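A single protein chain has been omitted; all remaining protein chains appear in their positions.
Each chain carries a letter (A and B) given by its place in the written order, and its residues are counted from 1.
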Amino acid sequence: MSGQALWFISRATGVVSIVLLTLVVCLGMVTAGRRRPHGESATVVMGLHRWLSLGMLVFLGTHIVTAIADGYVSIGWLSVLVPFTSGYETLLVGLGTLGVDLLVVLLVTSYLRHRIPEHRWRLIHWLSYAMWLVALGHGFFMGTSDQPVLRVVSIACAVVGGLMVSWRVIASHSDGERRREIDAQEWT
Amino acid sequence: MPDSSEGVRIAVDRVLCTGHGVCAQTLPGAIVLDEWGYPVIRSEVVDPEAATLAVKLCPARALYRR
Partner (left out) sequence: MNGIVELLEAAGLTGRGGAAFSTAIKVKAAHENGAELIVNACDGEIGAAKDAWIVEHRLPELIEGASLVARGRRPKVRYAAHRGSRTAALLHSAGLHVLEAPHRYVSSEETSLIQLAHGGPAKPMTKRAPFVFGGRDSQGHRVRPTVVLNAETLLRVSQINRHGATWFRSFGTELEPGPRLVAISGHIARPGVHEVAAGMSIADILALAGGLPEDARHVGVGGLGGVLLTAQDARTTIWTGGGMKRHGGSLGPGIFTVWDPSECPVETAIQLLSYGAGESAGQCGPCMFGLPALAGDWAAYGRTPSTDRYQRLQLRLDLLQRRGACAHPDGVSRFARSALATLRPEFAAHANHSCQKGGLRHARLV
């Protein structure tokens, strides 16, 4: 396959990856921020959140492999996991690598959730926001001006994700309110 | 250890449970939800395969096997 074709595939799969990642993170926020009681979709949302995160790996894997294999730019295999070791666009590719590192930690801890203390799983899962931001940064700044669609997609993902985060932070519901109200009382 | 024809016991960690309601969908009939979305266990003993999936899918890690 020609270098140019590989490069094209890399960018295409990169775009799909960031879209899927944004979707996965949003689905996680839907679960976490849910009003109770609610409709029948809780399981569907949870299932999609889990399985899309795995499905995304196919696109992400292709994105990484084709970017390294195309030979057009020098990104070594080390850069898959060790950030800021790429000759090409050290910082920006490094962000992508950082995102992959965080994703690996997230996936492994989630797969092993029932074998690790819950507080540790929760702390690490909060890192998913950092991972998403890092991936967005990577995607946005790597998109060049001659292909605006890459930047537009990144911005769209940022906006959608940003709106979800706002909802998560601002929206209140009686369940959470009652919990917070009681938690603020004297308990020690 | 009960064999698969007998079923396994499930329970809810009520402190972790925040009423997502996934268990009522993954273990229909065995668990129903009250008006605030919290589980009512109608049957403690369920099919092992269903239990495994239900335990895995609980977002709060509140469902567990006894």
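Brief remarks follow.
Note that a residue touches a chain if its C-beta (ideal position, glycine included) is under 8 Å from a C-beta of that chain, and two chains touch if they have at least 3 such contacts.
In this text, all values refer to a predicted model and were calculated from it rather than measured experimentally.
Across the whole complex, the hidden chain's contacts among the shown chains comprise A, B.
On the side of chain B, the interface with the absent chain consists of residues 13-19, 34, 36-38, 40, 64, using the contact rule stated above.
The set of chain A residues touching the chain not shown comprises 36, 116-120, 122, 175, 178-179, 181-183, 185-188.
We take it that only the chains that are shown with their structure count from here on.
Residues of chain B that touch chain A in their complex: 16, 18-22, 25-26, 33, 35-38, 55-57, 59, 61. Within the complex, the chain A residues that touch chain B are 31-32, 34, 36-38, 40, 42-43, 46-47, 50, 113-114, 118, 121, 175.
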